[in-house]
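Just one protein chain is left out here, and the rest sit where they should.
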Amino acid sequence: MQYQSQAVAKPYFIAAIGLFVLQILFGLIMGLQYVVGDFLFPEIPFNVARMVHTNALIIWLLMGFMGAAYYLVPEESETELFSPRLALVTFWVFLAAAVLTVAGYLLVPYATLAELTGNHLLPTMGREFLEQPTITKIGIVVVALAFIFNVGMTVLKGRKTAINLVLLLGLVGLAVLFLFSFYNPTNLVLDKYYWWWVVHLWVEGVWELILGAILAFVLIKVTGVDREVIEKWLYIIIAMALISGIIGTGHHYFWIGVPEYWQWWGSIFSALEPLPFFMMTVFAFNMVNRRRRNHPNRAAVLWALGTAVMAFLGAGVWGFLHTLSPVNYYTHGTQITAAHGHMSFYGAYVMIVLTIISYAMPLLRGRKVAASNKSQVLEMWSFWLMTVAMVFITFFLTAAGILQVHMQRVMDKPLPFMYVQDQIALFYWLREGAGLVFLIGLIVYIASFFIGNNEPEAEVVPST
Amino acid sequence: MTALTQTNPAGQLNRYPPGDLAIWIFILAELAVFAIFFATYAFTRMNNVELFNQFQQHLDRDAALINTLALITSSYFVVRAVAAIREGASQICVRWLLAALGMGVLFLAVKSAEYGHHFSAGINLSTNSFYMFYLSLTFFHFMHVIMGMVILAAVALKARRGGYSIEDHTGVETGASYWHMVDLVWLILFPLVYVMH
Amino acid sequence: MVALTLVTYSIGRLGLSGLDIALGVLLLALIKGHLIGAYFMGLNRVQGFWRWPVTIWLLLPGLLITIAFVLAEG
Partner (left out) sequence: MNEVFTKSMARNIFYGGSLFFILLFLGLTFDTTRQLPKLDNRQAITDKVALGKALWEENNCIGCHTLLGEGAYFAPELGNIYKRFGNNKAAIKGFIMSRPKDGIPGRRSMPQFNFTDEELDAIAEFLKYSSEINTAGWPPNIQG
């Protein structure tokens, strides 16, 4: 750690991991409800568990992004953070808002929460992923503004690198696009059209800038490859991401009541969306192969490479699988979508946050370069457990999805939804099993922070 | 064609195409989009031959001819501009670039007139699948022409200030490569959409 | 180039149709495209990997278009 103020990243990372655990626990509850329909009913109905699962994910990824920004921006700018105090204040505000919101979901019925928070004044609730009460949304905007102000001022007074600028651009885009969550017309088609400006343009647009910037930062640190080389690749990759991703929004506009030309525009551009992820994989492996040094933090290198591979598989391959409109006609809104959603969020965004945590946490905890060998071995075990579990979750959901599509959409005498769900229950059981393995991986991951702290730092294994 | 041949030292082959390699990665991505677009056009036509043939007749082939000639000429001017800067003649290079830009303006003017004609006839993207493809493809290309012209203009401005030399003229080659790509795409687009049936 | 374009144009003007004509027009376009790639873009002076993208780009959609047109006839 080169700058004192980088330390503010630590509470962000810890809170992120905490919310990660919450997310996985509720994921397991939902998984069980898929096969034991009345599990926890009516105390925690499925929709509540799902809100906690998805919102916790979004919040902890945002926490991770913020922590990453607070960690890497001072180092890139070669100056202390503009205001570490502001960063801590926003942290507590953000965490309090998140905890209160989740408590609201769990303690009162959703309709009561809507009433209590005055949803009728500015109705924004009750849309997928944007279920937060309006007041929480306003809180998110305030936190985001304070955060961007803080990071922006730091960049302004310090060195401006490509990584800095791309990260900042991604964060500003994130905040600006979030404003569309306040637009909720009664016209369902318009509602959906602009809802995607938040959801799609986040995950397949500006978040990719953040992802690219963090990955580039970690690769510079762990490989020692020349900054010029890494930064120009960063630009090319994010250029491809936006070029394909912006019009690629069209792949959500196939069946929601907008003109049919979106089927063509959406199919053609989203067919290119795997390209930036493919380039990212090539890039990450290339840089590691051209490394100038062997970094003692082998776990961080593993996470970085894992991100590139899993993002390509989850977002690229599994996305392409059902992105063409003639295919999507049958797969839209089935377990295929769920399969893609799981692997792409894990591969692209969960793993990049875990990458930066893996790189930064030992330094934030007072190590010079890396954690002890023992901690790292545990961490790498958790990497494999979670990643392999996620691959299996994706396989099982894909299998369930294919069967669902066949029975419910393709067969001559299509079967009703609930009947089909019973038929494919086996795969939901298997998915739940894989989910448990994921939880074990997560426990091992957390253990890696507590075990091996008394041992000496890992040293570079000289390579031949 | 010999007059158009590049003025590199004879017999020497390069490892990389002229211009910055980054633009070539971009060009490949763009070409890929157009290739998919062309193929989808052809396959959609396969299922609606009648419709496509019927409405294809409504297009203005005279305008398209002028535009094809405009783009080819313009590309040729750009080749001359690159040749000029390779000999260090900045001001000649600027003149050729301006000439190329002029042809670009001609293209835009003719194409805009065509669009004006379509729109006043109430034709839009949702009219039928032929017009969907015709308008999408040509408009997407139209925007590329504008983009290419912005790039050429930027290059011309820098050249006018003497920003390029015999040793360092990658910028000119980069802009030129992009412009040729725009031309290349139109060369396929023209027969495919206007003529073939 | 100009001459080839004029041929294409007159085919359009005369309203000629049919599979062979259409494919002939396509062939002319591919030749023109190749000339652009080889001479204007200067790819005939490039060796190795980068020499081929434009050629491949011409051939691949060319092939697909041909298939589609042939199938449309049959």
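Each chain carries a letter (A, B and C) given by its place in the written order, and its residues are counted from 1.
We adopt the following convention: a contact is a pair of C-beta atoms (placed from the backbone, for glycine too) under 8 Å apart; a residue touches a chain by one contact, two chains touch by 3 or more.
Being a predicted model, the structure only gives us computed values, none of them experimental.
Undergrad: Quick check: which displayed chains does the absent chain contact?
TA: If we consider the entire complex, the absent chain touches A, B.
Undergrad: Would you indicate which residue among A:Leu25, A:Val282, A:Val369 or A:Leu415 is in contact with the undisplayed chain?
TA: From the options A:Leu25, A:Val282, A:Val369 or A:Leu415, the contact with the absent chain belongs to A:Leu415.
Undergrad: Can you work out which residue in A:Trp265, A:Tyr359 or A:Phe449 touches the chain that's missing from view?
TA: Only one of A:Trp265, A:Tyr359 or A:Phe449 touches the chain omitted from view, namely A:Trp265.
Undergrad: For chain B, which residues touch the unseen chain?
TA: Against the missing chain, chain B presents residues 16, 20-23, 26, 124-126, 139-140, 143, 147, 150-151, 170, 174.
Undergrad: List every residue of chain A that touches the chain not included in the displayed model.
TA: Output for chain A: 30, 33-34, 36-38, 41-42, 45-48, 50-51, 110-111, 114-115, 119-120, 123, 125-128, 131, 162, 184, 186-190, 192-193, 228, 231-233, 235-236, 238-239, 242-243, 246-247, 249-250, 252-263, 265, 329-330, 332-335, 337-338, 408-410, 414-418, 421.
Keep in mind that, in the parts below, only the chains that are shown with their structure count from here on.
Undergrad: Can you check how far apart chain B and chain C are, centre to centre, with Cα atoms defining each centre and the answer in Å?
TA: That gives a centre separation of 15 Å.
Undergrad: Which integer distance in Å separates the CA centroid of chain A from that of chain B?
TA: Comparing mean C-alpha positions, chain B is 39 Å from chain A.
Undergrad: Two-or-more-chain contact residues of chain B, please, as numbers and ranges.
TA: 32
Undergrad: What does chain B use to touch chain C in their complex?
TA: It comes out as residues 1, 4-6, 8, 12-18, 24, 28, 31-32, 34-35, 38-39, 42-43, 45-46, 49, 53, 57, 61, 64-65, 68-69, 72, 75-76, 78-79, 177, 180-181, 183-184, 187-188, 190-192, 194-197.
Undergrad: What residues of chain A sit close enough to touch chain B in their complex?
TA: Answer in residue numbers: 232, 235-236, 239-240, 243-244, 259-261, 264-265, 267-269, 271-272, 275.
Undergrad: Can you name the residues of chain B that touch chain A in the complex?
TA: Residues 22, 25-26, 29, 32-33, 36-37, 40, 125-126, 132-133, 136.
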